[in-house]
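Note that one protein chain of the assembly has been removed; the remaining protein chains are unaltered in position.
Which chain is which? They are A and B, in the order written, and residues in each are numbered from 1.
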Amino acid sequence: MNRRQILLLLPAAAIAWDFVLAGTPEEAPNYNAMDHWWGMLLDITKCIGCGSCVQACAKENDVPDGYFRTWVERYHVDDWHIESPVVDSPDGGKEGFPQSELKGGKNFFVPKLCNHCVDSPCTQVCPVGATFHTADGVVLIDYNYCLGCRYCIQACPYGCRFFHPTRHTAEKCTLCYHRITKGLTTACCEVCPTGARQLADLKNPNDPIQAFLKTHAVQVLKPHLATGAKMFYNGLDGSVR
Amino acid sequence: MDGFMYPNEVELQWSVLIVLYPFLTGLVAGAFILASLERVFRVEAVKPTYRLALLTALAFLIVAPLPLQLHLGHPERSLEMYLTPHRASAMAMFGFVYLWYLMAVLLLEIWLDYRRDIVLLAENSTGWKRRLYGILTLGSYNISPGALHVDERAGWIITLIGIPSAFLLHGYVGFIFGSVKANPWWSTPLMPVVFLFSAMVSGIALVLLMYMATSALRKKAIDMNCLDTIAKYLFYIFVIDFTLEMLDLIHRIYEADESFRSLDFMMHSRLFFSQIVLQIFVGTITPLVLLALMQLIKFSDVIRKRVYAVMALLTMIGIFAMRWNVVIGGQLFSKSFLGYTTYKMDFVAKEGLLPAIILMILPFVILYVLIKILPPWQADNGADPPASGFGKPEMLPEQAANHV
Partner (left out) sequence: MNKFQDYAHLIRVAAVFLLGAIAFVAVRAAILPKSFGRYGYYRGDALQEITSRLVAYAGHQQCEGCHPDVLEVKAKGVHAHVNCESCHGPLAKHAEDPSAVKPVLPNVATLCVRCHSENIAKPSGFPQVDAKEHAQGQLCNTCHQPHSPGFEAGGKK
């Protein structure tokens, strides 16, 4: 290849590279993935355990019964015994929680979902590239390519993946990618009555959550595993697993 | 379910078939290592088992992908592992390591070792057998001393390459588990090594049993020197395997990290029978004690044979239990360390006990067919191959003259 050919190829390559990075899905022509970096704020001080998020997710995404793309856990911590909380999640909290028999102590709800980790162990172990990161920070599954080997389900430290009983592929929260690429918020955030769940675009300088994250003490789940989780918890207690 | 588990964790993802897969590939690796002991390290005493070990490895290797196919949600998509292997994933290695080991190591080594027999059988058979052996010759009928010498050298090189290949074939399975940071029961750098050594133990025990079984069926005397040597190597490798597993256990107990209490409870409750009773006492300590006794005290041939047979059987049960404890055990406790679930194994189901039993029996059926096609022993007088040869049938002088 001579110098002239290379010079001609360079701009073509640059355009192609742009296209590669854009990740523009055809369905949302105005959406440029490179302009967004998705996360979420989960405010433990506001969650009332109503389970609306679990129901809404199930309706929005046809989640089969008994499996959960998102769920709510209830914690009961006696005194300072943060190493041994009592936790329950009846049907993932979908119908709310019955009044607890346990008295006293610290009690709170923790909503959970896929953390859309930057360094996700699930995408690392997929043998064929059926689960992947988008350019805007969402971890998705290609249902027409997944083998159903379930290695990703084993590798997720948070228990957010499951095996779809009829589709026979891995399945998990998609951060309602079909909604957020159209300017809507996720189904769970849409129905949360107290604002305990709020979608965050960490590349948007005007995003109120970005400001919140800079001024409040927030945590991610299992930080010692260095997954780069992007679901940030405000008011997370040390007992939360 | 006891205690609390993340809602999606209650159902187990990897079934008894995923227990079976490392067990089968472990037997392949172990049988091959025993064969390589003879070929590369020139341990003459175990020569009577050389060809049998190779055929056993092949029979189990053929069956090895089947439990995986039954497990996959979409087995029709398994070709994707060859089309787009994700290089970050240890599992993506499977397709290539398997293919490499099957084609470039095992089949090639068997072919090179049997080539002389294949050519003779091709010439002396009739009908479909003649055609079969004809195909197996790949069109070359040269079994002159020069060609056979080339075979010997090539076979030596293949076996040499085959040893790390066998390590890779089974070691990567250990890495599949050992590299999952989400699961503290699995995540340890020792996992590939423990898998490998327990594989060698199970493979050697299998070949020992096969040798005794085939000798009994053929009504041939067992070469006690061969048996004693196999038992000796089994003992050494078993000691290393046991040491590694105890090291893992002691390390866990000593460090007692956040997962320890949960795992400890699991081991003493749900995993008590399979881990403490089957794997440790029945499957490891008993065979080790028996093997040590055989090394220290000179018992009679009859007693040694019986003890070796029992010991080998217990060993294989123990190594299967080890695979069970790793795979199933790793899924019985919650990653929140607050609860446990149970494994509901069906009998007649795609991933049930019945397919597992069938897949355990199938390699022996295949081995029977392989022995019929490629007899490991001398065809003419049925004697075991002499210690100096490779079990090749005698060639008549006029045949030797015609083969150049």
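Everything that follows uses one rule, which is that a residue touches a chain if its C-beta (ideal position, glycine included) is under 8 Å from a C-beta of that chain, and two chains touch if they have at least 3 such contacts.
Note that the coordinates shown come from a computational prediction; the quantities given were computed from them, not determined experimentally.
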Chains on display which the left-out chain touches in the complete complex: A, B
Which of B:Val43, B:Leu72, B:Leu132 or B:Ala154 contacts the chain that the document leaves out: B:Ala154
Contacting the left-out chain in the complete assembly, out of A:Val125, A:Cys152, A:Cys173 or A:Ala187: A:Ala187
Touching residue (missing chain; options B:Gly146, B:Pro164 or B:Pro189): B:Gly146
Listed residues A:Trp37, A:Phe108, A:Phe163 or A:Phe232, member touching the removed chain: A:Phe108
Footprint left on chain B by the chain that the document does not show: 79, 82-84, 86, 103-104, 108, 111, 115, 138-140, 142, 144, 146-147, 149-150, 154, 404
For chain A, the residues touching the chain missing from this view: 20-21, 23, 25-28, 45-52, 56, 59-61, 74-76, 95-97, 99-100, 102-103, 107-109, 129-135, 140, 142-145, 174, 177-179, 181-182, 184-185, 187, 190-195
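The working rule: only the chains that are shown with their structure count from here on.
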Centre distance in Å when chain A and chain B are each reduced to the mean of their C-alpha atoms: 41
Of all residues in chain B, those that touch chain A in their complex: 4-9, 11, 13-14, 68, 71-75, 77-78, 80-81, 83-86, 88-92, 94, 176, 179-183, 330-331, 334-338
Residues on chain A engaged by chain B in the complex (per definition of touch): 67-68, 71, 73, 85-89, 91-92, 112, 121, 124-130, 145-151, 153-163, 167-169, 225, 241
